[in-house]
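The structure appears below as structure tokens.
The complex is shown incomplete by one protein chain, all other protein chains being positioned as in the whole.
Presenting chain A:
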């Protein structure tokens, strides 16, 4: 029997991606074996496509075609460009951890200041010991590929009771064109701790590139955590990110995602409420123009009783943009008194803009209060006219109404400084509108 060699759309053998990168992938021999196994899983499955239910609206085979070769480690000029990008995107007062083309850049990071408040290692360091961080329960091809190829990431541990005095900002910077980078990070928050983690994705010079990121988050009982992801990659980039979050009891977990960049992007979050009495607030905004495709897929799993989840999502879609929001709320048989609500609204700024909103409830308990709503529509003409009659030109009138629309999600960010930072990114998106 002939074994066909899997080929990409461009005729390259899929296995080249791994074999050509293998020398650069960190880890002990057992880690390398785990990587090879993960890559075989990816090779068998290939990129997700529309016949896989979870990827129905985001057919990576059609949208992306093939995975670009692994980016080289950044050289001095690349790090110089990255340093400039850090200046532009850093949040005032935050402790920065910078990854350039998938490699941790210590010189651009605030490792010393952070060390006083949190445990920190790179993924590269942990992989010298074991492959634990490469393992997840998922069978998703993009996650397998990420495990096989991850070059670096940040591994944070926040001790029980620690109250971080400043946000930690993980900044992913792309400098390498026509290349892909793979990162994987872990954030472990101890009991009763309080922390704010921000992740920013930006480009420094690179235009066409691919990002694959995975973040594993665990939150101990009674902790209070804000996790904010701001994906502002270059307009021709691809960003596929997976989050795995496990939340303990009596936790306040506030998640926010904003998509303002990338030609094709997907954030898939799997959040498990595994302890009683926790409150999850998961919100997001997709701002899309040109032919951008932005997918936010969130699975909120109520595994135990007495938890509250609130989801507010807003999408603003211009030109021929395509926004996808898939929100699934699972309520397990034991999860009585679950209170889960999800509200999705899409604003279509052009006739060719597209929104696929798919809310799903899977409820296996009987004493619960769950609901969802989804709407899609254009800007209200009577509001636009009122603003224009007061002297606002069309684009400015639209911008004010769009800001109000996304404000309903952005206002869920409690910290004033962070909220202003996020509003600033949204404003820059509005200025980019032609």
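General remarks:
One rule holds for everything that comes next: contacts are C-beta pairs under 8 Å (C-beta built on N, C-alpha and C of every residue); 3 or more make two chains touch, one makes a residue touch a chain; residues count from 1.
One rule holds in what follows: contacts and distances are computed from a predicted model.
Choosing from "Fe-S cluster assembly ATPase SufC", "Transport permease protein", "Bacillithiol biosynthesis deacetylase BshB2" or "Cytochrome bd-I ubiquinol oxidase subunit 1 apoprotein", the protein name stored in UniProt for the chain missing from the display reads "Fe-S cluster assembly ATPase SufC".
Checked against the full complex, the one of A:54, A:128, A:362 or A:394 touching the unshown chain is A:394. Touch with the chain omitted from the figure is made, among A:41, A:157, A:403 or A:417, by A:403. The set of chain A residues touching the chain not shown comprises 381-383, 385-394, 396-397, 400-401, 403-405, 407-408.
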